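Every protein chain except one is present and positioned as in the full complex.
Letters A, B and C mark the chains as written, and numbering starts fresh at 1 in each.
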Amino acid sequence: MKYVIVFLVLYLHWILWSGKFDVFHLSLGVISCALVTFMSHNLYIQSEKLSPRIIKESFRFIKYVPWLLYQIILSNIHVASLVLSPGMPIDPKIIRYKTKLKSELSLVTFANSITLTPGTITADIVDGEYYVHALSKKVADDLMAGEMEDKVAQIFEED
Amino acid sequence: MIVITIAVALIVAGTFFFVTATLGLLRFPDFYTRMHAAGKGDTLGALLSLAGLALYNLNNGFSVEAILISMKILIIALFIFIANPTATHAITKAGLVCSVKPWEKKESSK
Amino acid sequence: MHDAAKESKMIRDFENIIIKTVCRAIIPFIQLYGLYVIAHGHYSPGGGFQGGCILAASFILMVLAYDIKEMKKRMSEKINTILCSTGVIIYTGIGLLCVILGANFLDYGILEIILPADAEHSRSLGILGVEIGVGFTVMAVMVSIFLNIASAGEHEDGEQG
Partner (left out) sequence: MENYFLYIAIFMCVLVLLALYRGAAGPTVLDRIIAISAIGTKTTVILALMGFIYRRSDMFLDISLAYAILNFIATIAAAKFFRSRKSINPGERCSIDEGGK
């Protein structure tokens, strides 16, 4: 089952990149995808058994992305104003942020969301504690409000 | 026509973020703060520019080839969206491990 | 006790959950892209060498995200050597086949005698075969060069240097 899903996802990509629909290229695609599936299927999906939760999670993840984009644009404008203002009123510091997330995937999603939102970079994760380098007080407060963490926790159904 | 207008607006917005990213890269005082400008401004700039290009590509009608090319552009954008923050994080962690001191406001005022 | 604590701290220094997870998700697609570049070398830019480099880059990324041991589970030194020589055999085999059939070395047009296709198609098939050979060889050689440099000639654990 795992093999089939990985194979289908990869084959979709092959068709997208190839753009040729004759038998020769399609069969080349089957060979290549089978090779990649054989080599690294356990990289792509690591858990032993699949549960239908994955479908729900990916739907919620797709819903999460537009909100993230909106946040990225908002805070990018904030950083742009910091860059363009002559005095450069920045006050960088490293803050600690204790998280309640558990699973690997949610930790990584949250870390990359923090990094993508300008003004904050995840510098390290140690024992469920994020070390975040924040550019100014405003973005640090935004992060401490915890809205983003709640959204990520909602995706992966963690409380 | 309206599609072209939106596409051009997206590309111009992307270029604007590229400009602020580069200015930040030049102006900020230390390595961590430069990372803020370069890592994220570039990501958003690339996303907006590539989205604009994908939209522009569709204005001549919806043939299969045009849709495939737009999807390819979106895949590149997705790759940048995933890969760039990871690279940023990797360099920041390298800086921490190498114990590069972060710049702070107080030091500059005294 | 003190040493054990130091050791665990050190291991954690190198473990990086973010890089690992992201690399895990994108390595299969990089490999697929490398195979795509090899397979479409006669239509779009690229070909054997470039595709082989991208394939090798995916293995190098695996070493960077995990370590050399993890990569060698997927591709041991033996398989690497076999792939390297298989690529050269494919390349020279196709070239010599053309000579045997009475044309110049790597003159693919002559392959139409044994392939069920006309001269044009057999030429493109011949190029594809040669590119597959080149791709395998380039990938294997790149990976072994990387392993040798990264482990100072020992092929043991990349963390040492």
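One rule holds in what follows: contacts are C-beta pairs under 8 Å (C-beta built on N, C-alpha and C of every residue); 3 or more make two chains touch, one makes a residue touch a chain.
Small disclaimer: the values here were computed from a predicted structure and weren't measured.
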item: Visible contact partners (per top-of-document touch definition) of the missing chain; value: B, C
item: Selected residue (touches chain absent from view) among C:Leu64, C:Val88, C:Leu101 or C:Ile127; value: C:Leu64
item: Touch residues of chain B, complete complex, unshown partner; value: 4, 8, 11, 14-15, 18-19, 21-22, 25-26, 31, 34-35, 38-39, 42-43, 45-46, 49-50, 53, 56-57, 65, 69, 72-73, 75-76, 79-80, 83-84, 86-88, 90-91, 93-95, 97-98, 100
item: Touch list for chain C against the chain that is not drawn; value: 6-7, 9-10, 13-14, 19, 23, 30, 33, 37, 44-46, 50, 54, 57, 60-61, 64-65, 159-160
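The criterion applied here is as follows: only the chains that are shown with their structure count from here on.
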item: Whole-Å separation of chain centres (CA-atom averages), chain A against chain B; value: 15
item: Chain centre separation (chain A, chain C; CA means) in Å; value: 28
item: Residues within chain B bordering two or more other chains; value: 82, 86, 89, 93
item: Junction residues of chain A, two or more chains touched; value: 13, 17, 111-112, 122
item: Touching residues on chain A, where the partner in the complex is chain C; value: 6, 10, 13-14, 17-18, 20, 25, 28-29, 32-33, 35-37, 39-41, 43-44, 46, 104-105, 107-108, 111-112, 122, 125-126
item: In the complex, chain A residues that touch chain B; value: 13, 16-17, 19, 69, 72-73, 76, 79-80, 83-84, 88, 90-94, 111-112, 115-119, 121-124, 131, 133, 135
item: Contact set on chain C toward chain A in their complex; value: 12, 17-18, 21-22, 24-25, 27-29, 31-33, 35-36, 39-40, 43, 74-75
